[in-house]
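Structure in structure tokens, see below.
What you see is the complex with one protein chain gone and the rest in place.
So, subunit A:
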Amino acid sequence: MSSRLFVNLIFQVTGKVTWGTSGRPPLFTVPPVSLAHVQTAGKKDYIDLPVLNEDELDEQFVRGSGPGGQATNKTSNCVVLRHIPTGIVVKCHQTRSVETNRKRARQIMREKLEVTYKGEASDILKNKKESIQRKQDKRKRANENLEKKRLFKEALMTDFKPGDDRG
């Protein structure tokens, strides 16, 4: 068995596994026909996310040195994905399964690329803004209602006629 180093090494791999890629040129054209769709939380419409080209991705697994497979029981399965053309790096350690982390890293990468490529026109950014706006509106309405109730109560407590309470 090879001698074991006591330092964590990062093995670098250029992903060659086909992951439903279409072999498109680096800059994707909008809107490509066969884009997969992703639904974001709370939104009824679908968002077009760019398809990833595996040749543009550089994938690293923080694994440590030493034997693999049955000979070891390493629990590290963090995936670090780098998109070479843009330099965007996604790190994923959301789950305890390396395959799932790889899939999720790619999903996050697609969302980041969508924002990068579309800029202001990004659907993801739009959804975020709308979601924040909706929350703000909701809070505003809730506060207004509370205010109304408070004033109404005050009016009841004193001798003022009800209805004469808008401030």
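The rule is simple: contacts are C-beta pairs under 8 Å (C-beta built on N, C-alpha and C of every residue); 3 or more make two chains touch, one makes a residue touch a chain; residues count from 1.
Here is the rule we use: contacts and distances are computed from a predicted model.
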From "Prenyl (decaprenyl) diphosphate synthase, subunit 2", "peptide chain release factor N(5)-glutamine methyltransferase", "ER membrane protein complex subunit 8/9 homolog" or "Trafficking protein particle complex subunit 2-like protein", the hidden chain's UniProt protein name: "peptide chain release factor N(5)-glutamine methyltransferase"
Where the unshown chain meets subunit A, residue by residue: 1-2, 11-13, 15-17, 61, 63, 65-77, 92-100
